[in-house]
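If you scroll down you'll find the structure; I have some questions about it.
A protein chain is absent from this complex, but the other protein chains hold their places.
The block that comes next holds chain A.
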(Lines give C-alpha, C1' and ligand atoms only; values in the text may rest on other atoms or scores of the structure.)
Protein backbone atom coordinates (compact mmCIF):
# COMPACT_ATOMS: atom_id res chain seq x y z
CA UNK A 1 0.00 0.00 0.00
CA UNK A 2 1.59 3.27 1.08
CA UNK A 3 4.87 3.50 2.97
CA UNK A 4 4.94 6.16 5.60
CA UNK A 5 6.89 6.92 8.75
CA UNK A 6 4.13 6.09 11.25
CA UNK A 7 3.48 2.51 10.29
CA UNK A 8 6.40 0.62 11.83
CA UNK A 9 4.85 -0.05 15.24
CA UNK A 10 1.30 -0.79 16.19
CA UNK A 11 1.87 1.47 19.18
CA UNK A 12 2.58 4.53 17.05
CA UNK A 13 -0.24 6.89 16.16
CA UNK A 14 -0.18 8.82 12.91
CA UNK A 15 -0.77 12.58 13.07
CA UNK A 16 -4.18 11.97 11.54
CA UNK A 17 -5.10 9.70 14.46
CA UNK A 18 -4.73 6.36 12.70
CA UNK A 19 -2.96 3.15 13.64
CA UNK A 20 -1.56 1.99 10.33
CA UNK A 21 -0.53 -1.48 11.49
CA UNK A 22 -4.15 -2.20 12.40
CA UNK A 23 -5.30 -0.95 9.02
CA UNK A 24 -2.71 -3.10 7.28
CA UNK A 25 -4.03 -6.06 9.24
CA UNK A 26 -7.50 -5.33 7.86
CA UNK A 27 -5.93 -5.32 4.39
CA UNK A 28 -4.81 -8.87 5.03
CA UNK A 29 -8.45 -9.80 5.57
CA UNK A 30 -9.40 -8.23 2.24
CA UNK A 31 -6.77 -10.33 0.48
CA UNK A 32 -8.16 -13.62 1.79
CA UNK A 33 -10.65 -15.76 -0.10
CA UNK A 34 -14.28 -14.73 0.26
CA UNK A 35 -16.59 -15.75 3.08
CA UNK A 36 -20.27 -14.81 3.42
CA UNK A 37 -22.82 -15.15 6.19
CA UNK A 38 -26.59 -14.69 6.22
CA UNK A 39 -29.14 -15.05 8.96
CA UNK A 40 -32.86 -15.47 9.37
CA UNK A 41 -34.76 -15.55 12.65
CA UNK A 42 -34.09 -19.26 13.09
CA UNK A 43 -30.98 -20.13 11.06
CA UNK A 44 -27.56 -18.78 10.15
CA UNK A 45 -25.63 -19.92 7.09
CA UNK A 46 -21.90 -19.47 6.41
CA UNK A 47 -20.33 -20.09 3.03
CA UNK A 48 -16.71 -19.76 1.94
CA UNK A 49 -14.62 -20.08 -1.19
CA UNK A 50 -11.81 -22.55 -0.58
CA UNK A 51 -8.66 -21.58 -2.43
CA UNK A 52 -6.03 -24.23 -2.89
CA UNK A 53 -2.39 -23.14 -2.81
CA UNK A 54 -1.79 -25.22 -5.94
CA UNK A 55 -3.46 -28.01 -7.87
CA UNK A 56 -1.44 -30.53 -5.88
CA UNK A 57 -2.45 -29.34 -2.43
CA UNK A 58 -5.67 -29.67 -0.46
CA UNK A 59 -8.08 -26.80 0.04
CA UNK A 60 -7.75 -24.55 3.04
CA UNK A 61 -10.13 -25.01 5.92
CA UNK A 62 -11.96 -21.77 6.50
CA UNK A 63 -14.97 -22.87 8.53
CA UNK A 64 -14.57 -24.11 12.08
CA UNK A 65 -17.09 -25.55 14.48
CA UNK A 66 -16.67 -23.85 17.83
CA UNK A 67 -19.49 -25.52 19.73
CA UNK A 68 -22.80 -27.14 18.92
CA UNK A 69 -24.40 -23.72 18.68
CA UNK A 70 -21.56 -21.60 17.22
CA UNK A 71 -19.33 -21.75 14.17
CA UNK A 72 -16.98 -19.33 12.45
CA UNK A 73 -15.82 -18.62 8.93
CA UNK A 74 -12.51 -16.81 8.48
CA UNK A 75 -10.79 -14.72 5.85
CA UNK A 76 -7.16 -13.66 5.97
CA UNK A 77 -4.26 -15.41 7.69
CA UNK A 78 -5.64 -18.90 8.17
CA UNK A 79 -3.07 -19.72 10.85
CA UNK A 80 -4.30 -16.84 13.00
CA UNK A 81 -7.84 -18.04 12.38
CA UNK A 82 -6.99 -21.54 13.56
CA UNK A 83 -5.41 -20.26 16.75
CA UNK A 84 -8.39 -18.01 17.48
CA UNK A 85 -10.77 -20.92 16.85
CA UNK A 86 -8.91 -22.93 19.47
CA UNK A 87 -9.31 -20.02 21.89
CA UNK A 88 -13.03 -19.73 21.12
CA UNK A 89 -13.54 -23.47 21.63
CA UNK A 90 -11.84 -23.27 24.99
CA UNK A 91 -14.02 -20.36 26.06
CA UNK A 92 -17.15 -22.31 25.16
CA UNK A 93 -16.01 -25.44 26.97
CA UNK A 94 -15.07 -23.49 30.10
CA UNK A 95 -18.39 -21.66 30.17
CA UNK A 96 -20.35 -24.92 29.72
CA UNK A 97 -18.35 -26.52 32.51
CA UNK A 98 -19.05 -23.77 35.01
CA UNK A 99 -22.58 -22.75 34.02
CA UNK A 100 -23.92 -25.98 32.45
CA UNK A 101 -25.31 -23.92 29.58
CA UNK A 102 -24.09 -22.77 26.16
CA UNK A 103 -22.08 -19.57 25.97
CA UNK A 104 -24.23 -16.75 24.54
CA UNK A 105 -22.86 -15.60 21.18
CA UNK A 106 -22.69 -11.96 22.18
CA UNK A 107 -20.39 -12.80 25.09
CA UNK A 108 -18.13 -14.90 22.91
CA UNK A 109 -17.61 -12.12 20.39
CA UNK A 110 -16.79 -9.68 23.17
CA UNK A 111 -14.12 -12.06 24.50
CA UNK A 112 -12.73 -12.32 20.99
CA UNK A 113 -12.82 -8.58 20.40
CA UNK A 114 -11.04 -7.91 23.70
CA UNK A 115 -8.36 -10.42 22.77
CA UNK A 116 -7.88 -8.69 19.41
CA UNK A 117 -7.71 -5.28 21.05
CA UNK A 118 -4.83 -6.35 23.28
CA UNK A 119 -2.73 -6.94 20.18
CA UNK A 120 -3.32 -3.36 19.05
CA UNK A 121 -1.84 -1.91 22.22
CA UNK A 122 1.33 -3.93 22.88
CA UNK A 123 4.61 -3.08 21.23
CA UNK A 124 5.75 -6.72 21.21
CA UNK A 125 2.61 -8.05 19.52
CA UNK A 126 0.98 -7.66 16.14
CA UNK A 127 -2.74 -7.56 15.34
CA UNK A 128 -4.38 -10.82 14.25
CA UNK A 129 -4.55 -10.85 10.46
CA UNK A 130 -7.91 -12.55 10.21
CA UNK A 131 -11.54 -11.48 10.09
CA UNK A 132 -14.12 -13.82 11.57
CA UNK A 133 -17.77 -14.23 10.73
CA UNK A 134 -19.26 -15.71 13.89
CA UNK A 135 -22.56 -17.51 13.40
CA UNK A 136 -24.45 -18.71 16.42
CA UNK A 137 -27.70 -19.46 18.10
CA UNK A 138 -28.61 -18.72 21.70
CA UNK A 139 -31.60 -17.88 23.88
CA UNK A 140 -32.00 -14.51 22.19
CA UNK A 141 -32.14 -16.02 18.72
CA UNK A 142 -29.90 -16.41 15.68
CA UNK A 143 -26.89 -14.09 15.37
CA UNK A 144 -24.21 -13.22 12.85
CA UNK A 145 -21.26 -11.12 13.97
CA UNK A 146 -18.14 -9.87 12.24
CA UNK A 147 -14.95 -9.55 14.31
CA UNK A 148 -12.13 -7.61 12.73
CA UNK A 149 -8.44 -7.35 13.62
CA UNK A 150 -8.98 -3.90 15.12
CA UNK A 151 -10.96 -5.37 17.98
CA UNK A 152 -14.27 -4.04 16.68
CA UNK A 153 -17.27 -6.25 16.20
CA UNK A 154 -20.66 -5.67 14.64
CA UNK A 155 -23.82 -7.68 14.29
CA UNK A 156 -25.17 -8.21 10.80
CA UNK A 157 -28.17 -9.57 8.96
CA UNK A 158 -25.79 -10.59 6.21
CA UNK A 159 -22.17 -9.83 5.45
CA UNK A 160 -19.27 -10.80 3.23
CA UNK A 161 -15.52 -10.51 3.77
CA UNK A 162 -12.43 -11.28 1.74
CA UNK A 163 -11.53 -10.69 -1.88
CA UNK A 164 -14.31 -9.55 -4.23
CA UNK A 165 -16.68 -9.54 -1.27
CA UNK A 166 -18.20 -6.25 -2.50
CA UNK A 167 -19.98 -8.19 -5.24
CA UNK A 168 -21.57 -10.46 -2.65
CA UNK A 169 -22.47 -7.50 -0.42
CA UNK A 170 -24.17 -5.72 -3.31
CA UNK A 171 -26.15 -8.87 -4.10
CA UNK A 172 -27.25 -9.25 -0.49
CA UNK A 173 -28.02 -5.56 0.00
CA UNK A 174 -30.78 -5.90 -2.56
CA UNK A 175 -32.38 -8.84 -0.80
CA UNK A 176 -31.61 -8.71 2.91
CA UNK A 177 -35.01 -7.29 3.95
CA UNK A 178 -36.54 -10.67 3.26
CA UNK A 179 -33.87 -12.76 4.97
CA UNK A 180 -35.62 -12.88 8.34
CA UNK A 181 -38.52 -14.78 6.85
CA UNK A 182 -36.39 -17.04 4.66
CA UNK A 183 -36.52 -20.77 5.15
CA UNK A 184 -33.32 -22.68 5.84
CA UNK A 185 -33.04 -23.86 2.24
CA UNK A 186 -33.63 -20.40 0.80
CA UNK A 187 -30.83 -19.07 3.02
CA UNK A 188 -28.45 -21.74 1.74
CA UNK A 189 -29.39 -20.96 -1.84
CA UNK A 190 -28.79 -17.26 -1.39
CA UNK A 191 -25.48 -17.93 0.35
CA UNK A 192 -24.30 -19.91 -2.66
CA UNK A 193 -25.61 -17.19 -4.96
CA UNK A 194 -23.57 -14.65 -3.03
CA UNK A 195 -20.48 -16.84 -3.30
CA UNK A 196 -21.10 -17.15 -7.01
CA UNK A 197 -21.04 -13.34 -7.27
CA UNK A 198 -17.56 -13.26 -5.73
CA UNK A 199 -16.26 -15.76 -8.26
CA UNK A 200 -17.14 -13.38 -11.13
CA UNK A 201 -17.20 -15.78 -13.99
CA UNK A 202 -15.42 -18.78 -12.50
CA UNK A 203 -17.54 -21.91 -12.33
CA UNK A 204 -19.12 -22.62 -8.95
CA UNK A 205 -18.73 -26.25 -7.93
CA UNK A 206 -19.10 -27.91 -4.55
CA UNK A 207 -15.41 -28.75 -4.49
CA UNK A 208 -14.30 -25.13 -4.12
CA UNK A 209 -16.81 -23.99 -1.52
CA UNK A 210 -17.85 -24.93 1.99
CA UNK A 211 -21.30 -24.30 3.43
CA UNK A 212 -22.22 -24.60 7.10
CA UNK A 213 -25.55 -24.16 8.90
CA UNK A 214 -26.67 -23.65 12.46
CA UNK A 215 -30.30 -23.28 13.47
CA UNK A 216 -33.04 -24.02 15.94
CA UNK A 217 -32.93 -27.77 16.49
CA UNK A 218 -29.91 -28.05 14.20
CA UNK A 219 -26.40 -28.04 15.69
CA UNK A 220 -23.62 -26.36 13.73
CA UNK A 221 -22.38 -28.61 10.98
CA UNK A 222 -20.90 -28.41 7.50
CA UNK A 223 -23.03 -29.55 4.60
CA UNK A 224 -22.13 -32.57 2.58
CA UNK A 225 -20.54 -31.89 -0.81
CA UNK A 226 -23.34 -33.80 -2.57
CA UNK A 227 -26.03 -31.63 -1.03
CA UNK A 228 -24.15 -28.46 -1.94
CA UNK A 229 -23.80 -29.66 -5.53
CA UNK A 230 -27.55 -30.33 -5.71
CA UNK A 231 -28.30 -26.78 -4.61
CA UNK A 232 -25.78 -25.40 -7.12
CA UNK A 233 -27.38 -27.48 -9.87
CA UNK A 234 -30.82 -26.17 -8.99
CA UNK A 235 -29.49 -22.61 -9.10
CA UNK A 236 -28.02 -23.25 -12.51
CA UNK A 237 -31.22 -24.84 -13.86
CA UNK A 238 -33.15 -21.75 -12.83
CA UNK A 239 -30.62 -19.54 -14.59
CA UNK A 240 -30.78 -21.66 -17.73
CA UNK A 241 -34.59 -21.49 -17.67
CA UNK A 242 -34.46 -17.72 -17.37
CA UNK A 243 -32.07 -17.54 -20.33
CA UNK A 244 -34.28 -19.86 -22.41
CA UNK A 245 -37.37 -17.76 -21.62
CA UNK A 246 -35.56 -14.70 -22.98
CA UNK A 247 -34.96 -16.47 -26.30
CA UNK A 248 -38.47 -17.93 -26.85
CA UNK A 249 -40.38 -14.68 -27.64
CA UNK A 250 -37.91 -13.95 -30.45
CA UNK A 251 -38.81 -17.23 -32.17
CA UNK A 252 -42.54 -16.46 -31.94
CA UNK A 253 -42.03 -13.15 -33.69
CA UNK A 254 -40.30 -14.89 -36.59
CA UNK A 255 -43.21 -17.31 -37.03
CA UNK A 256 -45.80 -14.55 -37.03
CA UNK A 257 -43.88 -12.62 -39.69
CA UNK A 258 -43.89 -15.76 -41.86
CA UNK A 259 -47.62 -16.21 -41.39
CA UNK A 260 -48.55 -12.66 -42.31
CA UNK A 261 -47.84 -12.83 -46.10
CA UNK A 262 -49.95 -16.04 -46.35
CA UNK A 263 -52.94 -14.29 -44.81
CA UNK A 264 -52.88 -11.59 -47.41
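Quick note on the criterion: a contact is a pair of C-beta atoms (placed from the backbone, for glycine too) under 8 Å apart; a residue touches a chain by one contact, two chains touch by 3 or more; residues count from 1.
Definition applied: contacts and distances are computed from a predicted model.
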UniProt protein name of the chain not shown, from "Vacuolar protein sorting-associated protein 51 homolog", "Phospholipid-transporting ATPase", "Sodium/hydrogen exchanger" or "Proteasome subunit beta": "Proteasome subunit beta"
Sole residue of A:96, A:117, A:157 or A:225 that reaches the chain not shown, by the stated touch rule: A:96
Contacts of chain A with the absent chain, listed as residue ranges: 65, 86, 89-90, 93, 96-97
